[in-house]
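A single protein chain has been omitted from the complex, and every remaining protein chain is retained in its original position.
Our next item is chain A:
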């Protein structure tokens, strides 16, 4: 206030406003200096822990680097060997199955429960917290141990199976049942996308449903014509996030299979195999090639989601 007042007065008096003019460039320089000073931790981290390692990782992918005996440039050998490596192909198959089957089931459960909770205001907060809790602990080692115990030979799941006269010998040791077991573990964590869906559902104006009621629309029609389109940005967000996260499951697969990815490679998730190659066998070059392949695939999938989003994601207002 006092500054502007003074400036007005000096203008009235007719003094040339030299001070602000001469100060401007130095002030800009000061701003730049302050900006870089404040950004210094992030910049240092970005260069030393993200950008630098990414470039290094790209280089390593073309070498046979080993922590003890070093490595040499071997060109694209790592990449060609990858596609002849049956364990690698198994790990891709396991991870893709997990992502393609698990993510839609998880999101469907999340949306279903979110819509159920959205009908009621009372007690909603409690249920929301209760259903969210597994998302917070689901990826932990503790829960992996519990899961293993539950699905092991003569575990409780066998007892439930016994009741229906099927399923014996536990799921952990049966290569055809480990995938359903892992998918159940991820579906159990539907709480995080559910909370996001609930926030999205609250944004849908009630008048839309009232208008649909007047027009005599049934619940299914209201769901497909109002809820889904209005919710599509949130659905998009959840889909991108959950798909990318599903490519990176590690701790649970590690604990349940004792770090081996068995039986018969059925829990050999991509990141677990990457760990085995890189840190178990010291083939860091090979593991770097796997890591870069993962980055490229994640990048392509994200790009596909974003490119196709305008065909199925409905944004209100902004005329997009």
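Assume contacts are C-beta pairs under 8 Å (C-beta built on N, C-alpha and C of every residue); 3 or more make two chains touch, one makes a residue touch a chain; residues count from 1.
Note that contacts and distances are computed from a predicted model.
K.L.:
Considering only the chain that is not displayed, what protein name does its UniProt record carry among "Chemotaxis protein CheA", "histidine kinase", "Carbohydrate ABC transporter permease" or "FecR family protein"?
P.N.:
So the chain that does not appear here would be "Carbohydrate ABC transporter permease", according to UniProt.
K.L.:
Out of A:111, A:181 or A:195, which residue would touch the omitted chain in the full complex?
P.N.:
The missing chain is touched by A:195.
K.L.:
Out of A:80, A:140 or A:308, point to the residue that touches the absent chain in the complete complex.
P.N.:
A:140
K.L.:
By the contact definition given up top, give the residues of chain A that touch the hidden chain.
P.N.:
Contact residues on chain A toward the absent chain are 1, 3-4, 31-32, 34-36, 38-39, 41-46, 48-54, 56-57, 60, 65, 67, 113, 116-117, 119-120, 125, 127-143, 145-150, 152-156, 158-160, 188-189, 191-192, 195-196, 198-199, 237, 240-241, 244-245, 247-248, 250-251, 254-255, 258, 271, 274-275, 278-279, 284, 287-288, 290-292, 294-295, 298, 302.
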